[in-house]
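Please find one structure pasted underneath; my questions will follow.
One protein chain is absent from this view; the other protein chains keep their places.
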């Protein structure tokens, strides 16, 4: 039975959006080549150990920090809150949860002021901040606009063994669920949760965790994503294209998953939908619906289900990975034990089997 | 001197977003042809006098109501508020402002419940509601997806003589300014104001008013807008294309303005930017910057400055139109008395004139 | 050793382009639904047994004929020649080759006049004609332009056991090779051959044949192809998406393969390149280059290599299928016996292995 995270009496901090991720890379020069030369993220600032990056339309100092270190991992999932006082609120909230917290008035990274980092109940290093240096928003710098230009940080995606537990914790923190994947036994395989008015600021993917599944950047249009594939082909690094491009069932976004030199997974993402109304309808997908992860029924490669990045505690050590106890989405949908359908079964008795079993999608 | 609208002591209603416009059309069949057959809006419901329309990704009952009537005009600019209680808040707020209000528990249009309509201080018929019928969100109904598909209501645009007065009133109502157009004398020509996390839910355009300048629907990509032009060419109604397509300076969106059979102006709009952070930078444009209204310096046709739709009071009579007293944007930028530049003047003395005067942009 | 087709003394007919394919379908209503309702091809004419179809920009009577019959197969690959006299030339040419020919002054299908059909040396039913009824070219009928609009017939693709033999025969017939796939042992796996100024009018794919691999229609842009996928998802027939979308290495086109109700394979294709110069460079790809078939290294599903449509003789009976004797492309690239690389091996001795073996691409 799920051991839920208690709801604190203290009010949750008022979160605006996912704001940046700090990742540890083992070869800074190679990572720079990937994020700056291949993906075209803009360098706000850099030194021998750290590179601060942002996409075209960002006006805060950075959305991604690459920090050199011995083990590829994620050091922080950082959220922006609505005011300086909300950093206090976050600190209080997590202290009441019994979590380890660390407050730094001068911030944990350049460009950012008063912040608190926590080891959250799911084992993830979360950060909350308001103060941030404004930098040039390059929105209309079309002289810098590349064919595969990334324009916005869109979301995080976290792997956690117990999705309902994580979901309840994030709902308490003020996130709302836009979509989820379940089965008829009530098992939840994944949930998408938002603060800003998109499908998500973060998602929970059921699996061994805590681990970071991916961080996603948005482009303006679909052809921008295709160009990233084309460019990776031209650079002969197409083996770093893990999955896609395709159309998600969940979120309706056009997507691509690629891998950085350390295996950190990056999603490129465009055109999900508005979720800002208080009664925005939540969409639940059947885990056996073969169009849930790819609307065109194209197969999800096994590595996408199994691989993810370690996350660090506040001392910089990797958090131990706990195994998922419930059924895995891969097992129930791919291979000998799994099945998925394209069309739901008819109810006429004569044809009671799910239809459109897509053979090519099975490995 | 500007006679500002007072700030009520009562709290402003918590507005979520612009939600629908009700417009009066003189020939319902011709308007249906334009909005349904040409533009492809989806009919939620219709009868002999009224058609309720929504774009692909909407889940509330409608974003546009066409109502048959004797005079082409706008009957309501409707906003959705965050909860049922906020409708009360709106009523209280406007009563304190001394505005005429009308409350209808059963709503003013089909599909919508408890609402209040007001004659606001600028003379516009504003509506506030929370209760609304949910309908099928067609987001993934790609079998219905036309080449020029409209996917979302984006914003309203209102003509008012005194922009600073209107701006202060809307800021009190909780809107935030994303961009504006001014000159060095301090005259404000226009302002863009938002509740949801886009550049605007409504904008104020300086001119004789109160009048409705346009209502805007969003597409996913730029080619969708081009298709609308191409289709209007094929239907030999290209004379209903008033301005564009082009790239806005303000908002950075790709745009098109077209005219319905009554001359109501519709904007088709795509790809502005995220404004959800509390300190989202406000951008001020110089009225003489020839790229402010069209980033490519293409001319704004005079009709775009001068023509707009009447708005109705709560009895259904047209509000009288008051002349703008301050300088008009058209006069200061187009023709013999106006000028605009592509490049700001250099400070080197030798070349002290604004540069790149675009002759073709002058009429 | 290859038994080449002799080169006739008679001049080859002057072929303009691939013009139409006649396919036999087992359920005309279901096929109509697929080609007309899903793909949006335009019906020039139809009766109880036959449907004549064309894409938007075609001005000849049809590019595709669906004929009802007992066995799904291809009845004709038809080419347009440069003048009426070239039909005579074709008849003479194939008679000299010893092929069975049939001449019909009134044509084999509606809308087409004097034609000759032949059972060619590879076993395919080829047709040559000049006279054809002109119909409305719908190029600017943007009122009919769907989001996934097909605009042009692009090419045929034929499966044949001995590619060099077929290539030599087609070169004699006036085709020029734009690209091919070979290995270091000199085995040819496929060749692309053109008359019009694109990469191909037909291609030869090595395999058991004669069979029809696919017929391809072009769209204007990449997003049109994505829409076809999205629509097939919406219609819950995503299991008819066999492969793609992707970027071809060969031809550089953006592509998609889908299957009609009988399993006939249709390619949707856009943006290959100009080949009209007499010395247009031929590109040879290494069969082990994992980007040759998909520039992004995405896997080719086995069915794409193994499945194809039967072709008919002039009596309407299926041609017997002869097995390919040489190595199969699938065997040498996929699975236990095959390999493919993303990067060629370095020559520095230290690293003499091909690099970037893409695990996900192996089944």
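The letters A, B and C name the chains in turn, as written, and every chain counts its residues from 1.
Just so we're on the same page, a residue touches a chain if its C-beta (ideal position, glycine included) is under 8 Å from a C-beta of that chain, and two chains touch if they have at least 3 such contacts.
It should be emphasised that the depicted structure is a prediction, and the values quoted were computed from it without experimental measurement.
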Absent-chain contact - pick from A:231, A:248, A:292 or A:324: A:231
Taking the full complex into account, find the residue in B:44, B:290, B:319 or B:333 that is in contact with the omitted chain. B:290
For the chain that's not shown, point to the residue among A:43, A:85, A:147 or A:331 touching it. A:147
Which one, B:49, B:238, B:284 or B:317, makes contact with the chain that was left out? B:238
Touch list for subunit C against the chain that is not drawn: 16-17, 57, 59-60, 80, 82-83, 134, 137, 139-140, 151-152, 196-197, 220-222, 249, 252, 271, 273-274, 276-281, 295
Missing-partner contacts on subunit A, residue numbers: 140-147, 149, 221, 223, 227, 230-231, 233-235
Touching residues (missing chain, whole complex) on subunit B: 221-223, 226, 229-230, 232-233, 236-239, 241-243, 245, 247, 249, 254, 290-291, 295-298, 301, 303, 342-343, 356-360, 363
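By our rule, only the chains that are shown with their structure count from here on.
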In steps of 5 degrees, what rotation angle do you get fitting subunit B onto subunit C on the CA atoms? 180
Going by C-alpha centres, which chain would you call the most central? A
CA centroids of subunit A and subunit C: separation to the nearest Å works out as 41
Suppose each chain is reduced to the average of its Cα coordinates; what separation in Å results between subunit B and subunit C? 50
Quick one: which residues in subunit C touch 2 or more of the other chains? 221, 223, 230, 233
